[in-house]
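Got a structure for you, questions after.
Note that this complex is displayed minus one protein chain, with the remaining chains in position.
Our next item is chain A:
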Amino acid sequence: MKPYHYQRARDIPGAVAALAEQPNGKYLAGGTNLVDLMKLEIMTPDMLVDVRRLTSDRIEETEDGGVRIGAAVTNSDLAADRTIRSCYPVLSQALVSGASGQLRNLATTGGNLLQRTRCVYFYDTTTPCNKREPGSGCSAIDGHNKDHAILGASERCVATHPSDMAVAMTALEAFVNVHGPDGERRIPIEELHRPPGDEPERDTTLEHGELITAVDLPPLAFASNSKYRKVRERASYAFALVSVAAALDVEDGTVRDVRLALGGVAHKPWRATKAEEALRGEQANEANFRAAADIELEDAEPLRDNAFKVPLARNIITRALLELSEER
């Protein structure tokens, strides 16, 4: 690991000011991904500003009936929270489907959103990777790419975003609260992560020095009828090949409203808006669920090794929606 300076700050503005002066500095929270990347010298910050004890570690109800999750809330505390489990089960399920018990006890809400891709070439420093070393090329496009993106990728990068939590939050239309050198702002989670485009080295739209302080879940009555389904290569402790976060509101057999987001298919959590639009007002049945999934997946551009993700995504979308329409 490269040497670095470790700094604690008194408060959030102090942390933001400290990092703003260090172009090659990083915030440290749980460290479960960052410390690993530093050991591998994939990330080599010269300063870490520790924010784990600065941001809130509480989950609170908001005035509008939603929930505010402090950035330092651990993945395990968030998954175990009673309100989350009954009002937003998709989020609790997404969290416990990721990592291990030990990691979830360290990992934070803010850090989970900012974890880096698990693309094998990003981790293999002997191979070119535009995300790790801009301009060096993408080894995955013509390489082993079964884990890679089928939607929204670019010629520069086909990596996927690894978070399960963020997929559930995307379906729930969460807002990410950020404190930066120019003050505070609130970003719809769909605008936090970005497609790779010409700058795959940038995972998010955050500017240097901006710190995630909390995530807000707006009230959503039918989120109590939601679930997360994840398919991976072993039963536990693995990243998703494809996952889906779904919430469904059915009345008299008709879809009143629906939320769908996919994981493991793109550089960001993929909100399936086309499928959602196709379903609103339609009969809640398997044929319609399948047809809606197909509409979303029309844009899929599979690579050599990952064409299986298209039918897999179609099947788990259909299955999740069927289960949600039957369980009511």
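Keep in mind that, in the parts below, a contact is a pair of C-beta atoms (placed from the backbone, for glycine too) under 8 Å apart; a residue touches a chain by one contact, two chains touch by 3 or more; residues count from 1.
Quick note on the criterion: contacts and distances are computed from a predicted model.
A chain of the complex is left out here; the name its UniProt entry carries, from "cytochrome-c oxidase", "ABC transporter related protein", "Periplasmic aromatic aldehyde oxidoreductase, iron-sulfur subunit YagT" or "Selenium-binding protein 1", is "Periplasmic aromatic aldehyde oxidoreductase, iron-sulfur subunit YagT". The hidden chain makes contact, of the residues A:Val96, A:Ala261 or A:Val310, with A:Val96. Although one chain is not drawn, the whole complex shows that of A:Ser56, A:Asn105, A:Thr127 or A:Ser154 it is A:Asn105 that touches it.
Screening A:Asp50, A:Glu201 or A:Asp305 against the full complex identifies A:Asp50 as the residue touching the chain left out. Chain A meets the missing chain through residues 1, 3-6, 28, 31-32, 35-36, 38-39, 48, 50, 52, 76, 79-80, 82, 85-86, 89, 92-93, 96-97, 99-103, 105-106, 235-237.
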